[in-house]
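With one protein chain removed, the remaining protein chains of the complex are shown where they sit.
In order of appearance the chains are A, B, C and D, and numbering begins at 1 in each one.
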Amino acid sequence: MRPENYQLVALPNSDEYELFIGPNHPGIEGNYAFKLKLDGDRVISGKADAGYLHRGFEKLMEGRLWIQNLAIVPRICVPDPVPMEVVYSLTVEDIEKMEVPLRGQWIRVMQLELSRIASHLFTFGGHAATTGMYTPSYWGVADRDLALDLFEELTGGRVYHIYNIPGGVRRDIPNGFLDRLSDYLDYLETRQNDYDNLLFTNQVFVKRARNVGVINQEQALEWGVTGPNLRATGLAFDVRRDDPYLIYNELDFEIPTQTAGDCLARILVRRDELFQSVRILRQIIKHLPSVKGPVRAPIPNPLAWNVSMGESYCRVESSKGELAYYTVSDGGPKPYRVHVRGASSMHAVQVLENMAVGQRIEDIAQIMFSLDACPPEVDR
Amino acid sequence: MSKIGNIPVNAQAGKKRTNPLAGVFDELVQFCQSRSMFMLHYCTGCGAIELPPAMTSRFDMERLGIQPMVTPRQADILLVTGYVSVKTLKRVILTYEQMQSPKYVIGICSCTVNGGMYWQSYATAKVLNEYLPVDVYIAGCMPRPEAVIEGMRRLMRNIEEGKGHAWKDYFQRYDYYLGNQQHLFGDDWQTPTDIIGEARHYGLETEQTYGEHTRILEQHQQPLEPHKMRIKF
Amino acid sequence: MSVLDDLLLFTALASVAIIVVRRFASVSKLSVIVYALATVLLVKMSALGYGGEPIYSSFTLNVLGQNLYWRFDSLSWFFALITVVIALFTSVFMSGAWAEKYCQEHSTEAYGLLQAALVLNVLSMLVLLASGDLLSLFIGWELVSWASFMMMFLNQDKVARKAAIKYIVYAMAAAMSILMAIAMTYSMTGSLDYVQIMQAVAHLSNTQIALLVTLYGVGFGIKMGVIPFHLWQAAAYAETPGPGAVFMGAISARMGLYALIVIVVQIFSLTRVAAIEIPYTFLNMQNILAWVGALTTIIPTYIALKQNDARYLLAWHGVGQGGYMLLGVMIADSIGTAGGIMHVFNYATYQAALFMAVTAVMFRTGTSNFSKLGGLVTQMPLTFMVMVVSIIGLAGIPPMNGFVSKWLVYRALLLDGEPLLFVAAVIGTLGTILSVYKLVHNTFLGQLRLEHQDVKEAPLSMLLPMLGLVLIIFGTGVMPGVVLDWVAAAQNAVGIAPITHNLGGIELAQGGLDMIWVTGVMFYGFAVGAIVFYFLGGKSKHIHQFDNYAGGHFLTSKVRYHYSNHFYAGLMHLIGGWYKDFFKKLEQALVSLVSFLSQLSENFYRSAQPAVLVAAVAFIALWFIMSSFSMPADTGTVAPITQGIQGGLPK
Amino acid sequence: MSTITELLTELFLMPLIAFMVGLAMVLMLRKIGARLQRRVGPPLLQPIFDIVKLYGKDTQVSHGLIHDIGLVMAVGGYVAAEIFLPVPGMDGIADKGGIITLSYVMMVPSLGLALGVGQCANPNGSIGISRALTAMLAYDIPFIIVVFGVAAHYQSTSLVGMIEYQQAHQWGIFEMPLLAAAGLFALQGMMGKQPFEIYVAPAEIATGPMVEMSGKYMGGLFVMQTFQLYTAGVLYTSLFLGGGSNWFEFLLKIFVVVAIPMSVAFVFPRYRTEDMVRIMWKWPVMAALIGIAFVL
Partner (left out) sequence: MNCEEINLWLDTLLAEIEEIEVTRKSERRVRVDVPASSLPALLELLKGKASYVHLSAISCVDWPDDEEFELVYHCWSYEAKSLLSAHTRIPRNSAQEFAHYVSVYDIYKPAAFFERDIYEMYGIYFESSPYMEKFILTEWNGPPPMRKDFDAEQYVNDTFNWADYHPQWLQELEEDGGGIAVRPEDIRL
């Protein structure tokens, strides 16, 4: 930094001191920082510090073709990239008034739900690790890896798939994919008991997570909390059901809620959501073979595709919460403006700063992970 | 234009170890260094997402003696996982300087090599080895866990064969690295770590340690002498 | 003229001399010489330390048919030695640079007064220790109380004045309690002489003994600051000007223990005390006293844990450590009492060193508030060393001397089969470790503040006594036999089987202690550790404090990166609610009563001098109690006694 | 003359054996963890690799003399403590100190480390130390009650005497099951493993005391850990499992003892500080006090 920062100054006669959680800290999710002012172990105030992951996505996208942008959108949120591709495609389809073939829609939902499973498995481990239990993160990441294998088979990429394009998905599912998916779901269900015993009903964990980082419903609405974090306060709202996109209104699933609004409630909501996703995937496995037809609508030459003028705001339910893109086209080969409303842009900044006040240093990392914030969504 | 390639390191500089026994056991130490690598828990970019799989049950890095460590003091390897924004780069450099030698930098993902898919981004630094001496690059977007582990094994082999000396380059050609840092961050860039002092202390300095950029640093810098324990009445 | 006469006379003359020359700069040198000569005189009596016969003073007084006389036995000599040696160290400590600074900040007069107060304290303590009967004991007691008060009252600070007044109120209560007890003893036994009382005690009933022990216990306990009378001490000692705090903190409160040993252990004998069963409980009088000791180790220690000022923290520990002594003495076997008595010596050494270190820090930085300190180790390394050695002693960790006496107490509790007392003692010790780390961390470790960048090491005149004390702490830790010799003689004098010991500790069939071996092995371990550290590892580089892990951030000078307040926050979440301040509220009720009385008297006397006020209040209270005492005892025998006592009052 | 040679051998051998056995225990710890986490785990010599590498670092930072001395005290204190612990065929100076001395000598490394970390001027470290000392307060109370009970039962504070008694009669664990259970609980805290891992807590305070430790400083902590595991195992074995009449039996016992807390460690998160103190002062203290009532 600047030399003047090292020029000694008299410190105020106060007992407050500062701690830096992140960017190089195990208690932070990704490259992000949370600066704390503490007195003893009580947090006086917390200040989020973002920008470590800033790449100027929105600027980058203005400089690339509509189709090229598909390659960079999943990079905005790494643990859960599929919704990014889908929602970007949705806005383009909305501007172009394209109709995605039904089979394409089913496959998209399949990916979305599989991605949700992978993301939640990742989160459990992270949350448990902040409380000192590392075994769930070992298990969770390994089990997530099996989902990534499925993705690899389906799309060719483990983490970044670039499988959705405006108009549908790039290609149909491989032979026998649904069987392997079904096996994976069976496996996940056999693991349910292990996870419950190890994590969700572990007395020590429950003691750590209960009544920590409580948001009530009013605060949640005021601060714009979305997704599982909102459902953990008792409001059964889910974009998939209440603002349905793709074929979600044809699927039968529940919206798990908890009322406590604390860290435990949030992780339990995610746990239930994971098994709701399993339920959705089972329906897809059952229905998908009967949905015939192409997987994508024809699009013009992608290298010379001038999307017609218009604007569209589309949102989906990602594993972190409400994810939305605002896309503006001026009829040119490149987007005029793409605004990414990351699901975590509220959680990781204002909600966290508000929740941290008065909490204890023990719980800060846990609160952060229980909100399941994804810093690159803030930075973009 | 910087050139990716083998960094010309004078491996013999600083060879005279302060530890009298280490000369005898040099190879043993080198072997152990290759078999026990503590990597820093610092996710600088999106490539970090492939580290948990590499660390955990499926690929299990610990069987190679690699384990994550929390603070730069404890760690040997700095994994720069993907693009580094300028804001992060400052922290990465600080973190690197706070790490203790022998230390290694692995650039994971294509973005560290040449900007990758963010080549036109105003916020990310493009070529990592302009700012830090990089031991191994693992290209890919993003490299699979197998590739990460393979890269680690390459580093292990390098160390075992006595080739992992890129860290000395940072001391020996500090002026070059500092110049690039100053170009990006401004001339009054100063980290609290005293690299020149360290190079002097451990006998790692060469003529190229000093230059115009270190002179600029000396003009600007606030000297950070450690508090010496002293008995003064 | 016996040696004791020499000592007392010499000290008395020296007091006069010091008071006379108090305005001159030479007073500091004079006082050092005085204490050094007093030490020489004590050394001349050193036969007492090895089981010699008591030495009597040739000066006696005859008051109302009672022969008042003064004598030194092994126990008195032991306490006297500690007193004079600590006074010597203190006088050296306050002679040089500290004196200059104090004179500048206050006045030469104030400094002279401090010296005078110190020498009067020493004199009065010697008189107390030399007392040969109850009346001379009481005279000495009163002298000590007022001398202490004088010392505390020197600090003009409001808080200090308040603490001093609080103290004198407590002291008056103690004096009354003792006076009452003495009167009753006289009425029951017809004598004030120790030997005669000792013989008469056999004929007393249990109730009488219980009453007497309670009264004496309250009186002496107040001086010791045992539960529930612990509230006055910490503030009073902490606020006394530096060297005064050193002296008072180290030894003053131990006079209560001395008197308690003489009366309860020597005269009544603990077997007799133990025979007194408390109705409806499983406890006896001895248990009660032991539990008072145990609680005194715990409660003040944990109050100390919450302090945010170094002097207060230490002063509270002083209260707590008194508990170990009482506990050890009350175990009543040879090991336990040895531990208790030896702890007086050990405690005096490290507490003096600690107060000196804190005073040195205050001398250099002007504050003892933890929030404003930190990182001084690089500036004051020797003071830091003194503090570390002393806290190791205070925490009772080998190889310092505090460990030995605590070991003896634990060992006795173990042999005695007292699990709860044992646990209580251990809880106290653990609390001590916690708070002494807080002390050393918040003053010497951590971030160095801007205003302390140029702080220097404590001046030599202050450093030398500290280092001398450190040598004693370590030396008697390695060779506790030196002190145990004296302790054994003292035990013999009070009629307890002396402890069998050797130079390195004690030998017991079921596990003894040999500190020479223990220390040897520990230093062997450190040597191995040093070899491993310095020869197996490479060179290291000393770095600036800004070059520090901050989660990848750049530390700047604006960041306070030092954890000092609420140091044990996690623990306090659990036990914080247990600080109920029950005792404080009780005390507040009493204080408001006293202040009411003092305001009344202010109206009477229209005097602005608080000292006079307090004296007046005290006198009225005394008169009130005396008259109420004589009312029921209207039946003949008591009347002359009250007269006798009034005749024997020192004022 | 022979006693002196014997003693010198013991002074040399006892810490060395402790270190070697401790290394094996560290390996066991990591292997148990790996198995529970369904992976392979480190190679056999990994603990040695780590320590040699750390000591072989070319550069390392010191925050001052006390930082160095703290590490010397930390390792040295444990080296000394090992000599108080009787092992088959070697008594060291166990007869000169006894268990009370041992438990206080074992505090020396903690104190040394605390001083060293304090000089690092990092609040993470200071918080870690404040938590570590709180943890010590928490587990030492049940532990000291257990020690009291055991010493009262065997009528001795000498570990040698206790072992002799047990080998002549019966293992302490059968005579004092409640105390043994409480002791095992305290052992978990003493080893600083989950659920009592509060003072390392990487996600909260970035490994607390270790935060500024590099190279040989970190290496010292690794060495300290080996001693810590060994000491805990041997102490428990001596108190309750009759020590060892031969090395095989002895090693078997200490490995079993240490394996129990290690297995528990990987399936629990850590308690908060006050929860940890509460639980330590509740169950093991209760069990130990009842156990003492049986013993006395």
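The working rule: contacts are C-beta pairs under 8 Å (C-beta built on N, C-alpha and C of every residue); 3 or more make two chains touch, one makes a residue touch a chain.
Everything numeric in this text was worked out from a predicted model, so none of it was measured.
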{"item": "Among the chains presented, those that the missing one touches", "value": "A, B"}
{"item": "Residue, one of A:51, A:157, A:234 or A:294, that touches the chain absent here", "value": "A:51"}
{"item": "Interface with the unshown chain - residue positions in subunit B", "value": "1-4, 86-87, 90, 113-115, 119-123, 125-127, 129-130, 184"}
{"item": "Footprint left on subunit A by the chain that the document does not show", "value": "48-51, 54, 56, 58-60, 63, 65, 221-224, 226, 235, 237, 242-243, 311, 313, 315, 322, 324, 326, 328, 333-334, 336-337, 339, 341, 345-346, 349-350, 378-379"}
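One rule holds for everything that comes next: only the chains that are shown with their structure count from here on.
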{"item": "Number of steps on the shortest touching-chain route linking subunit A and subunit C", "value": "1"}
{"item": "Central chain (by mean CA position)", "value": "D"}
{"item": "Most distant chain from subunit D, judged by the mean position of its C-alpha atoms", "value": "A"}
{"item": "Distance between chain centroids, defined by C-alpha means - subunit B, subunit C (Å)", "value": "58"}
{"item": "Chain centre separation in whole Å, for subunit D relative to subunit A (CA means)", "value": "43"}
{"item": "Gap in Å, rounded to a whole number, between the CA centres of subunit D and subunit C", "value": "36"}
{"item": "Touching two or more other chains - residue numbers and ranges from subunit B", "value": "17, 19, 22, 41-42, 56-58, 70-73, 90-91, 95, 191-192, 198, 202, 224, 226-227, 229"}
{"item": "Touching two or more other chains - residues of subunit C", "value": "375, 377-378, 381, 448, 536-539, 541-543, 545-549, 551-554, 561-563, 567, 569-570"}
{"item": "Chain-level touch network, classified as line, ring, star, complete or other", "value": "complete"}
{"item": "Subunit C-facing residues of subunit A, complex", "value": "1, 5-25, 28, 33, 35, 39-42, 360, 362"}
{"item": "List of subunit C residues in touch with subunit D within their complex", "value": "375, 377-378, 381, 384, 388, 392, 395-398, 403, 407, 410-411, 414, 417, 419, 422-423, 426-427, 430-431, 433-434, 437-438, 440-441, 444-448, 510-514, 517-518, 521-522, 524-530, 532-533, 536-543, 545, 547-549, 551, 561-563, 567-571, 573-575"}
{"item": "Contact set on subunit D toward subunit B in their complex", "value": "30, 34, 37-43, 45-46, 48-50, 52-53, 56-61, 64-65, 202, 206-207, 210-215, 218"}
